[in-house]
Every structure is written in C-alpha cells, then in structure tokens.
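Written below as structure tokens is the structure these notes are about.
One protein chain is absent from this view; the other protein chains keep their places.
Labels A and B are assigned to the chains in the order they are written; within every chain, residues are numbered from 1.
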Amino acid sequence: MFTLERRVEQSKSWLVFSPIMAIGLTVLSGIIIFSVLDKDPWMSLYTFFIQPLTTGFGFTELIVKATPLILIGVGLSIGFKANVWNIGAEGQFTMGAIAGGGTALFLNTQESFLVLPAVLLMGILGGIVWGMIPAFLKTKFNANEILTSLMLSYVALLILSYLVHGPWRDPGGYNFPESKIFSDFAMLPILLEGTRLNLGTGFAVLSVLIIYILLSRTVLGYQFKVVGLAPAAAKHAGFDRVKLIWLSMIISGGLAGLAGISEVSGTIGQLLPSVSPGYGFTAIIVAFLGRLNPVGVLFAGLIMALTYIGGENAQIEIGLPAAVTGLFQGIILFYLLACDVLARYRLRYKPFLKARDRE
Amino acid sequence: MDVVAIVLTIITASTPLLLAATGELITEKSGVLNLGVEGMMLIGAITAFAITTITDSAVLGVLAGAAASTSLAFVFGVLVLIFLANQVATGLALTIFGIGLSALVGTGFVGIALEPLPKLDLGLLSAMPVIGEILFGQDFLVYLSFFMVVLVAYFLSKTRLGLILRAVGESHDSAHALGYPVLLVRFLAILFGGFMCGLAGSYLSLAYTPLWAENMTAGRGWIAVALVVFGTWRAVRVALGAYLFGTITILQLHVQGWGLEIASQFMSMLPYLATIAVLVLISRDGAKIRLNAPQSIGKVFTPSR
Partner (left out) sequence: MITAPNDSQNNMKSSYDKASGEPNALLELGEISKAFPGVLANDGIDLRVMPGEIHGLVGENGAGKSTLLKIIYGLLRPDQGSILWEGDAVSILGPSQARSLGIGMVFQHFSLFEALTVLENIALAIDEKCKTQELRSRIDEVSRNFGLSIEIDRYVHSLSVGERQRVEIVRCLLQSPKLLILDEPTSVLTPQEAESLFETLNILSKRGCAILYISHKLHEIKKICHAATILRAGRVVANCDPSKEPIKKMAELLVGSQLPEINRGRLTADGIERIHIENLNYTSKDPFSVKLKNISFTVRGGEILGIAGVAGNGQTELMSVLSGEVKDLDEPSIIKFNDQIVTSKGAAERRLLGAGFVPEQRQGHAAVTEMSLVENVFLTALKTCDLEKSGFIDQAKASSLAESIISNFDVRTTGVQAETGSLSGGNLQKFIVGRELLQQPSILIIEQPTWGVDVGAAIILRRALLDLAKSGAAVIIISQDLDEIFEVCNKIAVMADGMISILGDIAAVSMEEIGVLMGGQRYEH
C-alpha cells in the first residue's frame, strides 16, 4: 500500500518543476477539451497559446493584461505567506477603481499635472481601506478573513454598479451605464506609441522589485514569513501577530487598489459596471503558480494573461466559447496542487497493516 | 401585500441555501473545509438544466446535477485527502474550475426557458387558502430539503455512524487510535456535501429561476459556508439561518414595491453584509466556537507509524 511520507527537506527541484508540469498537463488537457468541442486540437492550441505572441502588438497586449495580475498577485503572495487569506482582492481592485475614478471625475475639469498623482493615491487608498475591514474583523472579532473579504467583493461590485447607473452616469452618454471619460490629465501615460502599454506596467515591475526586496531583505518580510511558517517561533521572537495581519491586508489591498485604478486610468479610461474580468480571483492562481515569490508571480502573471488573450483570440478566430479561459485557469490550479504534493512528500511503499493494529 | 406570495418566495430563495449548507455541514463536521461549494453548485445547476432540456425530465435533470457535483467533490476529496493538498487552495480551485466549466457547458443553453419544477397537487389539501399552497403545494426538492435537515440532525445526534463522524471531526488522531477509518469517513462526508450542492444548484436552475445564466449562484455558495458557522455546526440552526437569509434576499426585492427610495444595489448588498454581521457575531464568542466547531477542521491528517 502506498503512503506519502513527509520529506526531510522540501525538494527544491520539485518546487520549480511542478508549476512547469502543471502547465504541461494543462496543455495536454487542452487538447482533449478542444477535441470534445469539435475543434482541431493543434489549430486550437496554436490559436490559444502561440498566435497571440506572434505580433509585436500581441506581445504588448499580453503585458497589458498581465499588469493587474502581477500587481495583485504580488500583494497576495505576502498575505498567503503569512497565512492571511485575502480572497477579496477583486473587491479591493474595484474600490481602487471607484476611489481613484471618482477623484478623476471630480477633477475632470482641472488641468494640472497633480491630477494623476491624486487619482493614483486615492485609488491605492480605496484598496487599502477595503482591505482594512477584514483585517479589523479578524483581529478584533476573530472573523474568518476568507469569508469577510469575499463578501466585501460582492458589496464593492454592487457599489460600482450603483454609481455608474446612478450618480456618476455620464449625462451625455446616451443613457448607458458608464461614467464620463476621464480627462487626459487623469490618464496614465502610454509608454509605447501605437500600443496600450502604459505606466501601469511600470508600477507592476516596480512592485515586483519592492516586494521582492521586502521579503528577502527586510525585517518585516522576515516577520511575515516566520508568522506563516511557525507561529510559535514568531511568538518566541516577540513578533506582533496583530500588526502583521493588518500590514498584509493593507499591502495586498493597496496593491489591488493600484491595479484597479491603473486598469481604469490606463486601459479603460472610464468607470463601467464591470472593470475586471475576475482579475482578483485569477491573481490567486497567479500567486500560487508563482510560488508566492514576486519573481515567480511575474512569470505566472504572464502565463495567466496568455490564457485571457488566448481565449479572446480563440473566440474570434475559431469560435471557441469565452468560458474556456476560466476553465483553463481552474485546471492549471488543480494540476499545480496535485503536482505540489511531490515537493513536500515522498511516495513510499509500505506493507499493508490494519488500521486497528497500526497504532 | 400578499403574505402568501412572500412566504412562497422566501421558501424558494431559502431552499438552495439550505441544501448547500446542510451538505457543507456534514463535510465540515468530519473535519474538512470545502470552499468549493460555489463551483459545485454551478456544475449542478448547468448539468441539471442541460439534462432536463435534452430529456424533458426534471427528475433525470436533478439526478444528473447531483451526480455531476458529486464527481467534482470526488476530485476535491482525492486532492485533499490523498494528495494532502492545502484545503483552502483546493476549494478555491474547485470554485474557479466550476465557474469556468459550467460557463463553458452553459454557452449552448443560454436563453432557453424551461417549465419550472412541478408543484405538488394534493387536490383539496393544496387548494386550501394560505396553508394549502405553502405546505402542500411545493415541488419535491423543497420537501426533500426539509427531509434532509431532519435526516442530518437525526444522523448526527442519534446514530453510531454520526457519532463516528463527529469523533473524526473532533480529533482525527484519537479516532484513528481507536481504529476508525478517518479517510473513508471524510471521503464520504465530502461526497455527501457534493451531492447536496448538486441538489441546490439543480433547484436554482430548475425552480428558482428556470433558466441558465453564467455564474447564477452569485455568491450563494459562499453564503452557505458562512451559514454553517452561523448555525454553529448544528443542523436545525443552519436551516433557520438559511431561511433568515432567504428572507433577507426576498426583502430586497419587495422593498422596491414599498416605494422606498433606496437603489436596488443597496438592497442586493443586504445578504452579503448580513453574512459579515453574523460571522462577526458568532466568531466573537471564542468559547462557543471552540465548543461547537469541529476541532480538526483544516488540519492535515497523516497517520503516523
């Protein structure tokens, strides 16, 4: 009978290998899925995974899509490392869009270079405030942060819906539920002519750097790691668990808020009822795929962005339903979790013993 | 204000919550946290809808929906119990996967309208004013939901198998030391949870609103998980919680008709805000949680030696 035996040391090679294996298995599964949907599997694979990268423009689109995923994913990885499960990044993203977007609308007629910084700042604050609520409920009342942050996501989406249908609706917008278009002063500058590549990507790369340094070189980053790995040791060292919970929610909320305002001020240009195709949830997968390591998150973000782009591409080119994207994302995570077991445990063969006599 | 109509809509709104939460209750009582309820409900919903459309049989549809969800729960069980994957992450994966797969399968079924589940007709009894419709005019899933609550409550408190389940959830090490098959018990509990989620999803797409829409659960799966906490892991309390939430959900719809000047979105927020409120209320009492929550929940079980 086979049993899983805990390894003495985490297998470093498996830690790197298992995401790769998971992706490989996903591609294989893709072949099966495409066949079932009556599409030529190889053509579909090409359309989904390769074709988007064949043009320069396609490449920049990949980066544009990856930007929010990376920003949010990097923030989530800190929290997950510290065993704080922020599942409500979607809500913090939305609130960032609302707070920053609201500021942009408020300053719509101002012509000043201070508008953009103000908009960005408010966006970050919006995400922070929304992230502080679960932190407060967890530290004060011991309420599970998974459920509270998630519920707040739904609330945030409803607030957005209310605003764009009501008080913030563009009067000159033919009754569509959308806000006025932001003025140029509130928009993130484009980095490359002819593309949608904007400063938001710069923020994403910066966040990877900053969080990487935070985790690997600072005392705070160290505290996050210890409190997640060994709470008793954290206590022994005198680390403040409450402070760490607050900080991890503030950081991940702030980054999600930044992602939200960057999306709205960079790519979209106004507030709409839906400003995110589920970035907050996909970012969770990105965080795991990237091994909770900022650099890993960078690559994982690009890969997951590919599933979005590929999905859109396949929809247009070969009529694949849009939902395939979500399916692939779920499958990657499943395979990753399954492959991960071999990084922590070793497969062992043991002669069969009845449960009663084993103890 | 038609009280009967309101009560009827409360029942319809509460039933999916009740079914899903009762299933999750058994899963958690065995010591496993399954956050994939939302995904399993959606799979159940689309499968039931699809099969009913194709075969014209609601019964087949419900059975198919339950079977589909149970299969998904099976995958969860394998990952969490045998591959020892992190329960929170795996549950999330289940939800994301379920949302994706159901959306994919559902693309061919958008816009189709079905007959809602047939309601019971006991002739004179059902024709009685007020009580007739409420008690004797429901569809079979509603009656099944009540039956399940009673069954689960009885199972947990009065049967030996229920006792073993509770023991496993309390302390898997002690249960293992006594010789009970911890993994098997948990697996069955997970499958049962999946089955119930399938029923809940089927109800949504066949009775609540007999149509399919992507992501139509709108967070009900998560509310069901919160309901288990709210009901402090006791079947009857969980059922009451489900009805409380059903009431809140319906309230928001009817408030429009009362001429209050509140935007619909704020009313829609009520269930989610209420979930947060009840979580806070219950979680505050650390002692109560410790007493009622299955102590081994989320902990990895590795039989040593």
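Just so we're on the same page, a contact is a pair of C-beta atoms (placed from the backbone, for glycine too) under 8 Å apart; a residue touches a chain by one contact, two chains touch by 3 or more.
Since this is a predicted model, take the numbers as computed values, not measurements.
Counting contacts over the entire complex, the absent chain touches A, B. Only one of the listed residues, A:Leu37, A:Ile159 or A:Leu220, touches the absent chain: A:Leu220.
Here the missing chain is touched by one residue of A:Leu206, A:Ala233, A:Ile316 or A:Leu347, and it is A:Ala233. Note on the undisplayed chain: of the listed residues B:Leu63, B:Ile82 or B:Ala177, the one touching it is B:Ala177. Touch with the chain that is not drawn comes from one residue among B:Val7, B:Ile164 or B:Ala218, which is B:Ile164. Although one chain is not shown, part of subunit A still touches it, namely residues 8-10, 217-220, 222, 225-226, 229-230, 232-233, 235-239, 356-359. Residues of subunit B that touch the chain left out of view are 160, 163-164, 166-167, 170-171, 173-175, 177-180, 291-292, 294-295.
Here is the rule we go by: only the chains that are shown with their structure count from here on.
Computed from the mean C-alpha positions, the centre of subunit A lies at a distance of 28 Å from the centre of subunit B.
By the touch criterion given at the top, residues 35, 39, 75, 79, 82-86, 88-90, 92-94, 96-101, 103-104, 106-107, 176-177, 179-181, 214, 218-219, 222, 225-226, 229, 263, 265-266, 268-269, 272-273, 275-276, 279-280, 283-284, 286, 289, 302-303, 305 of subunit B touch subunit A in their complex. Across the complex, subunit A meets subunit B through its residues 4, 6, 85, 87, 137, 141-144, 146-148, 150-152, 154-155, 158-159, 161-162, 165-166, 281-282, 284-285, 288, 321-331, 333-334, 337-338, 340-341, 344-345, 355-356, 358-359.
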